[in-house]
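All protein chains but one are shown at their positions in the complex.
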Amino acid sequence: MSETMKRWSMETPGRQQLKLETVGKPKPGPGEVLVRVTAASLNYRDKLVIETGFGLPLTFPFTPASDMAGVVEAAGEGARRFKPGDRVISVFIPEWISGLNQGTASKPPYRTLGGVFPGVLAEYVAFPEGWFTAAPTSLDDAEASTLPVAGLTAWFALMERGGPLLGKTVLIQGTGGVSLFGLQLAKMAGAQVILTSSSDDKLVRAKGLGADHGINRNKEDWVEAVYRLTRDRGADHILEIAGGAGLGQSVQAASMGGRISVIGVLEGFEISGPVAPIMLKGLAIQGIGVGHRNAQEALTKAVDDLGLKPVIDRRYPFGDLQAALDHLDRGPFGKIVIDVG
Amino acid sequence: MSETMKRWSMETPGRQQLKLETVGKPKPGPGEVLVRVTAASLNYRDKLVIETGFGLPLTFPFTPASDMAGVVEAAGEGARRFKPGDRVISVFIPEWISGLNQGTASKPPYRTLGGVFPGVLAEYVAFPEGWFTAAPTSLDDAEASTLPVAGLTAWFALMERGGPLLGKTVLIQGTGGVSLFGLQLAKMAGAQVILTSSSDDKLVRAKGLGADHGINRNKEDWVEAVYRLTRDRGADHILEIAGGAGLGQSVQAASMGGRISVIGVLEGFEISGPVAPIMLKGLAIQGIGVGHRNAQEALTKAVDDLGLKPVIDRRYPFGDLQAALDHLDRGPFGKIVIDVG
Amino acid sequence: MSETMKRWSMETPGRQQLKLETVGKPKPGPGEVLVRVTAASLNYRDKLVIETGFGLPLTFPFTPASDMAGVVEAAGEGARRFKPGDRVISVFIPEWISGLNQGTASKPPYRTLGGVFPGVLAEYVAFPEGWFTAAPTSLDDAEASTLPVAGLTAWFALMERGGPLLGKTVLIQGTGGVSLFGLQLAKMAGAQVILTSSSDDKLVRAKGLGADHGINRNKEDWVEAVYRLTRDRGADHILEIAGGAGLGQSVQAASMGGRISVIGVLEGFEISGPVAPIMLKGLAIQGIGVGHRNAQEALTKAVDDLGLKPVIDRRYPFGDLQAALDHLDRGPFGKIVIDVG
Partner (left out) sequence: MSETMKRWSMETPGRQQLKLETVGKPKPGPGEVLVRVTAASLNYRDKLVIETGFGLPLTFPFTPASDMAGVVEAAGEGARRFKPGDRVISVFIPEWISGLNQGTASKPPYRTLGGVFPGVLAEYVAFPEGWFTAAPTSLDDAEASTLPVAGLTAWFALMERGGPLLGKTVLIQGTGGVSLFGLQLAKMAGAQVILTSSSDDKLVRAKGLGADHGINRNKEDWVEAVYRLTRDRGADHILEIAGGAGLGQSVQAASMGGRISVIGVLEGFEISGPVAPIMLKGLAIQGIGVGHRNAQEALTKAVDDLGLKPVIDRRYPFGDLQAALDHLDRGPFGKIVIDVG
């Protein structure tokens, strides 16, 4: 067993600072496990962290990315949660077990892998055993690596902070990782799903995954299209990925008593919308910041029971991180995965 | 029994269009009751409807105002809900009995008394019997008339669309009718209450009603004050009366897992705020559009059981409507009531 | 248009008291609609009412049964909810619109069609317009007639008083009308479904409808089987049809935090079970008394959207009521329907 390993690392933010370096293989401390990383999946946030630091107090040298699948190679002293050979996936917010996350009003917590904590673009990681959960048995490692952020966000919005969806209409914006998990989960839960995109091609592919209706938001007013498709009932649950002024459209498109899960910030870090329909419809607007470890375990069980297969747009070799980040810029259909080991 | 009565009426929107006219006393049709109005309370919305029509399809001649208390004088054919002599109060949204209100996504319902339906600034009204509920026995008519909008809005936000408040911190903006009902109800439910106002005098009076802390929002940053007063836990439930960009401050002041009830539009019809704390704190932002008739009955029972006394800033004779509207412009401490009969 | 019609009627409880008589066709009073009944479906409760009166204050001559589909033939004065030609189904508890049903602690309400109110085994009924909802467009009349009790009970337990089912395990007892609706709805909502029966043949048919597992409760301990099939996680939601001491088994079979919907009284009017697992698992045991009219409208929309087809065991001509009641005694697989007109 080699005593060195490769990892992506940077000394300061910036795409050009990324270096694939060879370092000593880590050893698991007390309560930790050593995991051989086989696959890592990227989130748009990883790009922002790499390029700007995202305002986070990173520790350098910094290894980016938060989502991985791998195999436990060794357990440190007192670590009993896993044994060598167990397949695991990482937990994005490792200290949030269930209920509410800890934190204060002025400083809400943002303590995540590939952020305040180290990232996973390395051949090996040694982390506390509680930072992992068992991988789904029905997925390969590349697929399994997509659950910690994209899968869990959609699950948390629809299942942990939502309600029964049978016979309800769910509106999903876009075709990124969270959106496609949302589409697949909502269909399995018996909802009608309407999906918006700026690409006819992506709408066709989304229908192949089960979407009942697609709206090209560059070609028509998507709110009016929702009125038409639902005979003016509106959407019972909206996954709001765009953010920004897009909230205003979601507010218009929502049904009486509808729910809007605020998930993304693609169009800006400030949301706005008209207050009258929020009041008259009695809307519930719910912030979703990924989810807790218990929910990841529930998602994993559901994935296995239901046979859900995550949508991977493309897989890249470990050395091709820059190409993978370029792909993120272009907007993938589903997830991008790095084959690590 | 006289065959005529007086009522406030207008042929077109505008404060100067208001006329106190003498007309025939109405007769109750099938399923209706004739009610002698004794007191009416005003809401800020009444002022907007009088001055601008508020964009509503009003029927002229139009009698404004929605909230009243009175005595049933006669029941029309088939009306069995009340008998002559019963004390009643009006229901603001008379068709909304419980659950969700009816309506569509593009046209959420706004069918209220003193709006799409006629108002109550008249010595008598003849309305369907279902548009009334029994008045609380522990309140006089002036007090009882304050429940249908101000009382019910606070109750609906805190009790029907909220959760247990014992040991929680509630932040309330301002000292209008909804705010003071919110203060009284939250204290009775065991919460710590922080109240913001631009007037030191009103803060003193609010503390007399039980507020634990007052913040003069003209003298200090109220969000920072909330951090200080709660040792940075933040407010568990915020009654957001200001609207507009004020939502952003409520989002900052809210606790992890906090709830913001969007109730008012004082500062604008568009709300906006930063999305990161909404997501990281997992906030729930809930639109409140007054409430349903079943909740008004629950509020009435609670008022009687708890001995809650609504705060009336000033009562005006029936003829002094213009002076009462001027008072609304200045911002009352609690409610303004018109003594009708 | 004939001025007479046929109806099933009795002057006193007892199977032999049932007479198919010819009477004058009813006329719709104010607020009523005249509906030509095309199909009625039977519930086990109808048999009890016919045979014993079920302790209800019936009005004689009494026409039994509560669930029907039909066509509006005429609207009485002031009735605006439907127009002639509209297809409708009846509402079992016609005064319960949404939220909680009215009633008191000592006298909970049991005001239903085919009970305190008249029944539907007649060629025509004239009832208040609010006692009907629009029929699903995707079902024929026989299928549509099965929704008011069996369909709504399963829907209310799983959707209105339940939670998201995706990836959860639902245990359903038996293969009667409520059970098979429960099976179909739970599968559409993404649950794993385990079904118990005393008949291998019925278990095979249930698997044909989507059941993941069948347990013959005469051949093995069904609680142990649930442990085995769920790897000891237990069932997240149990539709408790048996009642009686059967509750004890459901309590044992339920998962941590599980939910038991108490629906039926087949094995007795007293339920009992061990208290320790109720406390240690934190179980929620929820009484279900069919459901409200708003939920019936939601179910109807879902049936149309999802293409759910109710399971009818057998249809009988209007004159063969006694044979249909005999079939109820034997325990049908799904619903029994009477073709009325």
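Details
As written, the chains take the letters A, B and C, and residue 1 is the first residue of each chain.
Basically, a contact is a pair of C-beta atoms (placed from the backbone, for glycine too) under 8 Å apart; a residue touches a chain by one contact, two chains touch by 3 or more.
No experiment lies behind these values; they were computed from the predicted model shown.
Set against the missing chain, the residues C:12, C:52, C:102 or C:137 yield one that touches it, C:102.
Contact with the chain not shown here comes from a single listed residue; of C:122, C:262 or C:325, that residue is C:262.
Set against the missing chain, the residues C:174, C:190 or C:273 yield one that touches it, C:273. Residue-wise, the contact with the chain that is not shown comes from C:253, picked out of C:18, C:253, C:306 or C:321.
Residues of chain C in touch with the missing chain: 100-110, 161, 226-227, 230, 232-235, 243, 248, 252-258, 262-263, 265, 268-289. Although one chain is hidden here, its contacts on chain A can still be listed: residues 30, 78, 97-100, 292, 294. Residue-level contact of chain B with the missing chain is found at 158-159, 162-167, 185, 188-190, 192, 298-299, 301-303, 305-306.
As a convention for this text, only the chains that are shown with their structure count from here on.
Residue numbers of chain C whose C-beta contacts span two or more other chains: none are found.
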